[in-house]
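Here the complex is missing a single protein chain, while all its other protein chains stay put.
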């Protein structure tokens, strides 16, 4: 069950992971984008950390909302509104549910509504879709997260900045899928899926 | 005696020498100036060549005047007005004299009036002064031309662009002295000093 | 990375302060924001807001002022501004007749500006927008995020700015924008990449003797890499692409902008303009009634330039281009 406590740990760990891997995310984005995905999300992570230090959350919706709003207002670029919308949609759903399936699905729907990407377009969506399926069937593992990530390598980007590379985008991991992989790895670590 | 014929050959050879050594003159000027002395004079040499093709000179003064005016109007920079003035002053003197001593002295006076450089300031003047002395005493040789040139190496520039280098101008040949050395070498070759 | 900065994280903030200090009779920075707003008197006209990632200076703040933009929101370098910043720009620019947004076509920009629009509408400000996609280097297809917005955007600022200054309504400006966009096309060539100070390394690699056609203003890949070649051949390639895209006839009237990428000396831009003139005027017989050369939409310290043409379908567009403005950089 997604409790405010567990989710706080999750978000914190996610922020730390992003910050630790800022250079790597930038590197992935240099290959097929404009090299700032790590910098963008690290800026967001720092702001979330600050926000969470000054607030006690007894309510999942408020927590997701603050995360979403902070991402929207600090990250910019493509990933800011996408991750931001995901968390804001999760906040809306969290008003009535603490079911992680429903929450994540709401997040994905938000991303797809905002960015209009389908599966196979080499975006973060290609990490979210298989992960959510696995969560639903109770089979999410680090292996699956990593495999889904690797699959973005062979895809040709048709959304976002990487789409300008056409065929040349093939052979590189999508940076947004990588940051989403971190999101789900830390979700597992934080025990959000545990009873 | 400086006949129009010999002087034509001289000027032609001088222009050729400059053109052949354009890169070297630029290199010397890169070390202590702005790297264009070879380009500047080559532009002048090309224009003089063209001018001389279209004119028959039976008169030394006209020849010097055309050379001087062409240099003034094609070279620019510091060397344009200096060489230009030298030849224009030689043209004035040539109205009454074909004596090479007097002609060269008039040229040097023009350079010094225009540029206000004295001996030892690491300019073309440091080539002209010893050469004219040697011409007067009938002892001009390629060795003397080369030695005078080498002496500019140890001088500290206090005129022209090289003066900004201060002490750092020491150890480099002055580009204007080098082009003047070509002038006097070709003068010897053309037999202007011969009876 | 050799740059005159203090810390990569402070570049945008300090740059906006430096700009505002230098030109405080023309513009102000809205407190606690990344928004540059014009100081001209409010007059109840439609507000014009643009912006985007930083690194394209003088875009967009350089075009804030009477006759052009009301405000510009600056993002981090090469990163779209966030919706809250754009919202502040919108609020400051609303004088009761609504606000029109000029957005360059990048996924991030479009999403952030659209979110800002939604937020402004919640505050009862009427907002409409246009997405500029003048870069013909990328074909518009379902396989890309669409054509990118580059230097032509500045001409959109100018033309819509003059229309807004003339008192046109939000609706009229939207219609004008929709007529205008298909008539603006640009294409660029890069000699060297930009280095984003927040990243620290050049955005792409290119040989000492290579150039790349169609590179985007964030270093997005172009359509062809070739050996370095004379200006006239670069001009011929860009003109040929534009010719295919416009399909013009002799005597057609166009505006032309030669835009430097940030580290291209004006010397080279003027040489290039001379070649463009030979091709477009002498060979193609176009009537180039508006011409401009300089750094308008840059890519930090990229060497290269872009060529923009606007087909002047409507005679008022030329008047709008020539109308006086009070900005830092037009």
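Labels A, B and C are assigned to the chains in the order they are written; within every chain, residues are numbered from 1.
Quick note on the criterion: a contact is a pair of C-beta atoms (placed from the backbone, for glycine too) under 8 Å apart; a residue touches a chain by one contact, two chains touch by 3 or more.
Because the structure is predicted, anything quoted here is derived from the model rather than measured.
> Out of all the chains shown, which come into contact with the hidden one?
Checking the complete complex, the chain left out touches B, C.
> Just to verify: which one of B:13, B:28, B:45 or B:72 makes contact with the chain not shown?
B:72
> Which residue from C:6, C:43 or C:287 sits in contact with the chain not drawn here?
Touching the chain that is not displayed is residue C:6.
> Write the list of chain B residues that the hidden chain touches.
The missing chain touches chain B at positions 26, 30, 34-36, 39-40, 43, 72-82, 85, 114-115, 156, 158-161, 163-166, 168.
> Since one chain isn't shown, list which residues of chain C touch it in the complete complex.
Touch set of chain C with respect to the missing chain: 2-7, 11, 14-19, 21-23, 54-55, 57-58, 62, 191-192, 208-209, 211, 228, 230-232, 234, 258, 262-275, 277, 281, 291-295, 298, 300-301, 303, 305.
Note that in this section only the chains that are shown with their structure count from here on.
> Look at all chain centres (mean of CA atoms) and spot the one farthest from the centre of chain C.
The most distant chain relative to chain C turns out to be B.
> Max contacts between which two chains?
Max contact pairs: A-C.
> Could you grab the centroid distance between chain A and chain B? Build each centroid from C-alpha atoms only and quote it in angstrom.
Between these chains, centre-to-centre, one finds 75 Å.
> Please work out the Cα centroid separation of chain A and chain C, and write it as a whole number of Å.
One centre to the other, that is 31 Å.
> Please report how many Å separate the Cα centroid of chain B from that of chain C, as a whole number.
Between these chains, centre-to-centre, one finds 53 Å.
> For chain A, which residues are shared contacts with two or more other chains?
As it turns out, chain A has no residue touching two or more other chains.
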